[in-house]
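Only a single protein chain was left out; the remaining protein chains are all shown in position.
Each chain gets a letter, A, B and C, in the order it is written, and its residues are counted from 1.
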Amino acid sequence: MSDKTILLVPSPRQVADIFDADDLARLKALGNLVIQNDAAALTDAQFNDLAPNVEIIIGQIDLPRARLERAPHLRAIINVEGNFLPNIDYDYAMSRGIRVLNVSPVFAEPVAEAALGMAIDLARGISRSDRYFRNNTEKYGLDANRDAYSLHRQNIGFIGFGDLGRAIVPLLAPFNPTIRAFDPWLPADYIASFGCQAASLDEVLQQSQITFVVAGVTSQNQGFLGADAFASMPKGASLILVSRAGVVDFEAMLDAAESGHIRVATDVFPQEPVPADHRARRGDNVLLSPHQAGAMDEALRQIGKRTVADAELIARGLPPIMCKVAQPETVAMFRSKPVSKS
Amino acid sequence: MSDKTILLVPSPRQVADIFDADDLARLKALGNLVIQNDAAALTDAQFNDLAPNVEIIIGQIDLPRARLERAPHLRAIINVEGNFLPNIDYDYAMSRGIRVLNVSPVFAEPVAEAALGMAIDLARGISRSDRYFRNNTEKYGLDANRDAYSLHRQNIGFIGFGDLGRAIVPLLAPFNPTIRAFDPWLPADYIASFGCQAASLDEVLQQSQITFVVAGVTSQNQGFLGADAFASMPKGASLILVSRAGVVDFEAMLDAAESGHIRVATDVFPQEPVPADHRARRGDNVLLSPHQAGAMDEALRQIGKRTVADAELIARGLPPIMCKVAQPETVAMFRSKPVSKS
Amino acid sequence: MSDKTILLVPSPRQVADIFDADDLARLKALGNLVIQNDAAALTDAQFNDLAPNVEIIIGQIDLPRARLERAPHLRAIINVEGNFLPNIDYDYAMSRGIRVLNVSPVFAEPVAEAALGMAIDLARGISRSDRYFRNNTEKYGLDANRDAYSLHRQNIGFIGFGDLGRAIVPLLAPFNPTIRAFDPWLPADYIASFGCQAASLDEVLQQSQITFVVAGVTSQNQGFLGADAFASMPKGASLILVSRAGVVDFEAMLDAAESGHIRVATDVFPQEPVPADHRARRGDNVLLSPHQAGAMDEALRQIGKRTVADAELIARGLPPIMCKVAQPETVAMFRSKPVSKS
Partner (left out) sequence: MSDKTILLVPSPRQVADIFDADDLARLKALGNLVIQNDAAALTDAQFNDLAPNVEIIIGQIDLPRARLERAPHLRAIINVEGNFLPNIDYDYAMSRGIRVLNVSPVFAEPVAEAALGMAIDLARGISRSDRYFRNNTEKYGLDANRDAYSLHRQNIGFIGFGDLGRAIVPLLAPFNPTIRAFDPWLPADYIASFGCQAASLDEVLQQSQITFVVAGVTSQNQGFLGADAFASMPKGASLILVSRAGVVDFEAMLDAAESGHIRVATDVFPQEPVPADHRARRGDNVLLSPHQAGAMDEALRQIGKRTVADAELIARGLPPIMCKVAQPETVAMFRSKPVSKS
């Protein structure tokens, strides 16, 4: 296989953060592994030199049509982050049958776990009671639970029902909830196959005591959850935001929490780090999580594992199955800025 | 059925907190329902007057042998709290075939949910990160997760494996953990039937990243988890205490948390309310829950439902199945003080 | 422990069928193990000789009050079959706090598996199509499935909801059925706690496409499922009988199958062996199972394991948990003849 090249440009990550020795050995078994740690240093000259033999590109370098045309044997482009960047000519790549992948599935498991923890926290008042203890204002027993509720047999909603939503569903199963999910890209029967009910956005908002916002940002849905949406939720309902801050009107969300109408947990913010004097830092009905839901060491290790497993399949002429595969219909909608979940 | 009497002494609860109209109607269908709200006001004279016809006593009045002998038709005594008090002559009652019940099963579900929330909180640093946000000391992403871990595929331990432990197990199932349980009253095959491994106390402590303490206090196990136990846990391990404060050396537990060796979440305290200047209020590795895990409205409603369902069975000459049945071998060991979970 | 005696009378089984070397070693660790293989040979004289020191009796010897009175230290009587025979003075034993146990739980798992297999067989026409193949009358594909149905999302009923019924429920869970259960001894909330709906007998019969009959025979329910019951089932419905033949009018059941109104699978028969010319042997809508659902080697091994585990608990002064505990209210109703499931 010495004539095949695997080009690895891990930036903004480090090779050692995502690939262990075994992963690298497996990549080397696929061909000539060329690692370029500094993406900015990858010149056209260097690219053009490698292009004739390159079979798989791991990383998120610019790949306009001109570059792709120089790589006649290219079979796959694997982004080691959880998004599809606008620096690739997807239409041309797909017409060539080049697979474009990202590693977003690795984040579903840790984010789902954190989302469940945040949901129980809001419903049962866990961090709030702890805070009251530290302020010597705690109450006990029934008095502490005046507005607590359970996840058991609860009405739970999902806004978005992609990998992340579907990773939360099994964690909720032992609570026997009724789950309504709004996802305009998915048929009702598909949602039903997970034991959930397809519903309109209004139905989810109005009928759910706990709502998980797990929709990615697309060119179509920025800020689509605003003051009206929050107002339509039941008094005391919980909102857990773990996908992208861009899908909500963040200030309106904080207003709804501040007024006591809803409780909010969020792992994402319009600006990170959050400004020191940001009002969110003082909310009693707010649980703040510093973009830590997905960024677990184990998720990084899974980036390497999934990347290598799919690279091996592709090298054998088989379809990838461990990474997220860019779909021709939708890839152009995910024009997220180059900031990954971790 | 007019000659049968059901004596209801709800103290320290209120009738309306635990029985709804339907529950009361069902009790009345079983006989003459006599409600005495003030337990202290139940004189021997009143008791003796009712005793000849009493079939079921709901409440926790004193029932020495002398009183029981006056109640030849008594079939059941149902405590509306989660314990068995020492004010009943259990040996005599059992020799008569009188069922003695309590409603502890109602607390298993809400406590299990809270325990899961607390476990995720400690493992993933949820309330701590929220607290840092409020102190403007939060870190983001991977930096926030330096010592975080997941429940997925984790080594999890149980100390005690009664109703409460067994209610936590299904909530953990989606995480595919390895669960070790120590319970000296239960055979290994019984624990195995729940997909868990019977283990010694040392094994549970040493091999579990997350340990749930769900043992009740008995005459034999007060303070049995002390400094040595906590020291034997892995560095960074989490301990979630949701049964009774009496089973741990509370100061040693706080020492172990303060030193950074372990993380602790506790719903119970040696003294409640906790003194205003108690050191626990300031711990960074401690999650404090003001005895709120079980005291949910729904649990109170279930007290009534379970009490009535078993009263109906007993009145029909059938064995009770919804409440906890006092066992002749062990009832004497549960000499807890008259303070219930809620 | 040399002064304590464990009396083991395994008849009608053999010691080696139910206890392995480890089991026997554990029994010997509890005291002086006396094995009397021939139950008939256990004379009053021998019994009286052992009685003063006997702590646990394993087997089903006659134990009238006169014998029990000679055994002041007796703590438990464990029947190594799945029933409670009428040769024990239960009232007296229970007034003494003597535990009376049987090993019926060991049969729940194998019988549930067989019951599921029989249900799929009837619904999908498995053995019938195989029979047609052997008669050269098979049809293919859709033509073979004209009256087939699935367990998925099906209406399924239980008549009886004891250990066996509750062992079938988890096997059905992946099919997402709606389960209705009729059991006059159980509260609706208890049945609901297994995700099933309590229903009347009529509701179960009329609304279930597949009905499992898992009720034991009691003094009250012999032959309670007759011609009217079968007629009330939907056309083409399946009945799976795996508990006792005595609960049905067997001839009426065969009539209903012969007419084509229902399909029947049965593991039990009024007379075993079934007479050579019995009409059941020729039915096209009948699946015949020669009392083989529970009699698996593994079940026999579990008899020993469960017996020993509970003997150990009882010897330590703890309540038994692995065997079926006779309940004072109901034990007298189970006056089954001394023929066990295996």
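Assume a contact is a pair of C-beta atoms (placed from the backbone, for glycine too) under 8 Å apart; a residue touches a chain by one contact, two chains touch by 3 or more.
Here the structure is a predicted model, which is why all the values come from computation and not from measurement.
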>> Among the chains present in the display, which ones are touched by the chain that isn't there?
In response: A, C
> Which one touches the absent chain: C:D3, C:D44, C:D91 or C:E272?
Replying inline: C:E272
> Of the residues listed, A:T43, A:S95 or A:N176, which one is in contact with the missing chain?
Replying inline: A:S95
>> Give me the subunit C residues in contact with the hidden chain, please.
In response: 109-110, 113-114, 116-118, 120-121, 124-127, 129-134, 136, 138-142, 144-145, 148, 150-152, 170-171, 173-175, 272-274, 276, 280-282, 287-292, 295-298, 300, 342
> Considering the entire assembly, which residues of subunit A contact the chain that has been omitted?
Replying inline: 94-97, 185-190, 305-306, 309-310, 312-314, 317-319, 321-322, 327-330
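One rule holds for everything that comes next: only the chains that are shown with their structure count from here on.
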>> Thinking of each chain as a vertex joined to the chains it touches, would you call that graph a line, ring, star, complete, or other?
In response: line
> Counting only C-beta pairs in contact, which pair of chains has the most of them?
Replying inline: A-B
> In whole angstrom, how far does the Cα centroid of subunit A sit from the Cα centroid of subunit B?
Replying inline: 38
>> From the mean C-alpha coordinate of subunit A to that of subunit C, what's the distance rounded to whole Å?
In response: 51
>> Where in subunit C do residues touch two or more of the other chains?
In response: none
